[in-house]
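Showing subunit A:
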Amino acid sequence: MRNIYMIYGVIVLGLLGMAEYRGFSLASVNEVKNVPRSVRDNPGSYRSVYAVYHHYTGGK
Partner candidate 1 sequence: MVVGAGNPNPPAAPHVKALNCPGCGAALSLRSFTQAVTVVCDSCHSILDAQDPQLKILQQFKKATGEDPALIPLGTRGKIRGTPYEVVGFQRRTIHVEGIPYSWHEYVLFNPYKGFRYLTEYNGHWNDTATLRALPTLNPYARQVTVNYLGETYRHFQTAQASTTYVLGEFPWQVRVGEANEVTDYISPPRVLSSERSGKEITWSMGEYLSGRDLWKAFALPGEPPMPIGVYENQPSPFSANTKTIWTIFGAFLAFLLIMMVGFSASARDEQVFQGAYTFDTNSRGEASFVTDPFELKGHTSALELSTTTNVDNNWIYLNYALINQDTGQAYDFGREVSYYHGYDSDGSWTEGSRNDSVAIPSVPPGTYFLRVEPESDFAHGSIHYEVTAKRDVPQFSFFGIALLALLAPAALITWRSMNFEHLRWAESDHAPADSSSDSGGDDD
Partner candidate 2 sequence: MTQPAANCPNCGAKIVFRWSSSVQTVCEYCKSILVRTDVDLKKVGQVADLPPNSSPIQIGTEGVYNHHPFVAVGRIIYEYDQGTWNEWHLVLNNGSAWLSDAQDNYVVTFAAPGRKLPPSAKVGQQYVWDNEAYTVSTITQAHYRGVEGELPFQYWDKEDVVFIDLMTEHGKFATLDYSDEAPVLYLGESVEFEDLKLRNLRSFEGW
C-alpha cells in the first residue's frame, strides 16, 4: 500500500517538476503555424481563431 503511494507521489512531483520547468499553463491557447511575415505590414490580414468573437458575453 505505501509503496503504491510512494510511486504515485513521485510521479505527481515528477509531473509537477516537468510542468514548472517547461512552463505549462492552464490557459487555453491555440497554436497557429506558418504565420506569414506580411502580418507585420498588414496586421489586419491575420485571421485569428478568435476573430468570430465579436460580442460581449459576460457581466452586467
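Convention: a residue touches a chain if its C-beta (ideal position, glycine included) is under 8 Å from a C-beta of that chain, and two chains touch if they have at least 3 such contacts; residues count from 1.
The candidates were selected such that all candidates are chains of the complex that A comes from, given by their letters.
Small disclaimer: the values here were computed from a predicted structure and weren't measured.
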Touch assignment for subunit A within the complex, options 1 or 2: 1
Subunit A - residues contacting candidate 1, complex: 1-2, 5-6, 8-9, 12-13, 15-17, 19-37, 39-40, 43-44, 46, 48-51, 53-54, 56-60
